[in-house]
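Just one protein chain is left out here, and the rest sit where they should.
Moving on, here comes subunit A:
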Amino acid sequence: MNQTDYLKARFEQLQQEEPGGNLAAVRSKAFSAFERMGIPTVRNEEWKYTRISGLFNKEYTLAADIAALSSNDLTTYQLPAHEEANVLVFVNGIFAEQHSVIRSAGISIQLLELAAKNEYAPIVAAHFDHSSSYVNDGINALNTALLHGGIFVHVAKNKVIEHPVYIYHISDARNTPVLAQPRSLVYLSENTQLQLAETYITIGGSGSFTNQVMEVVVEKDAQLSYYKIQNDSADASQVNTTHIRQTGTSVVNVVTISLNGGIVRNNLHAVMEASHAEAHLYGLYFQQGNSHIDNHTVVDNVVPHCQSNELYKGILDNNATGVFNGKIFVRKDAQKTNAFQSNKNVLLSDAASVNTKPQLEIYADDVKCSHGCTVGSLDEEGLFYLQSRGIPYKAAIALLLQGFAMDILEKIRLEPIRAYVTELIAQRLTAESI
């Protein structure tokens, strides 16, 4: 069976077994969209520098059964302070309740298929699949079409969730290549606070492809901090779509750290639908080998007086390649928008490269928007300065690069996670053979 037939059979099976209320119709529409558009190729302007079609030459297995993974398999991969966190585990893209723990009052978790039918149905109906209007490709549609084992996370009104929520995505590729399609809808009610930290782990050597879609709704006076750590193996690729709607005046802080993986494409959207909303989008990528990192961001200012701040910094070594594409839309009514964007890159080898492109579409006249990008090599003056104080060449490079990364790391306000990422980078720098 070829890959397309395999996916189609799976779609038809799901439609029969898990109609999921209104979701059946959404899934059906999405499958048509997938059939129409297919896996994006480099002919699609949004995918010009990121070639994922080749990944689909593999015979992936979509998980139906996730029992094979034991809790023991998981302990090795725990993030620091795991014991105090709320834990959500996805195995091969499917929510694994047996591995998950909810400690905090005020959060409830359930399968999306259920939420679509119970008291949360109106929320699901209003927000599920909102991301598809911002990405025009078959890969997003594929996630929706094959929705299975996705979750709805609800934070109840006025709840400050003190314990962070750790989300683990495990791909169990010990036997076959895995196609994982995690899906979630996270809803922060009015006056809530939530901190998320998310990480990706592929076990086994058969390779994985993760096609994730996470939709988040942030209501009035809510605060979301979201830390994504991508440090999976070189044969683990992903397309990672995070679509955030700020439906109320709220603050969103997202930090995406990409340290390893095969081909990694991130779509991060902040749709600012309420005045005085604030979005802070930060990214740090440090790639080696033949890895490829692509960050596509969208900040959509729909109403007046929103503020966004975007800073992405990258270090690329060996043959690693990077892409940054930052879209800022300022709609006609979005006067007094204040949008800042910057992308800075350091290339450590001649073979490394980056394509960076700001894309501003401004339809209001009274706005402040600024953007800038730089691509350079290591600061030779700085290097000599450090060496002249007795710091050896390699250590001096490590200090310079750590310094470069610092203002992003500082944006991680969850101390154990910041320490963890800082240490990952320090280890990488010590091992670095520049």
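The rule is simple: a contact is a pair of C-beta atoms (placed from the backbone, for glycine too) under 8 Å apart; a residue touches a chain by one contact, two chains touch by 3 or more; residues count from 1.
The rule is short, and it goes like this: contacts and distances are computed from a predicted model.
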Since a chain is absent, check the UniProt entry for it and pick the matching name: "Iron-regulated ABC transporter ATPase subunit SufC", "Acetolactate synthase", "Protocatechuate 3,4-dioxygenase beta subunit" or "succinate dehydrogenase". "Iron-regulated ABC transporter ATPase subunit SufC"
Quick one: say which of A:L386, A:L414 or A:L429 touches the chain that got left out. A:L386
Residue list for subunit A contacting the dropped chain reads 379, 381-382, 384-393, 395-396, 399-400, 402-407
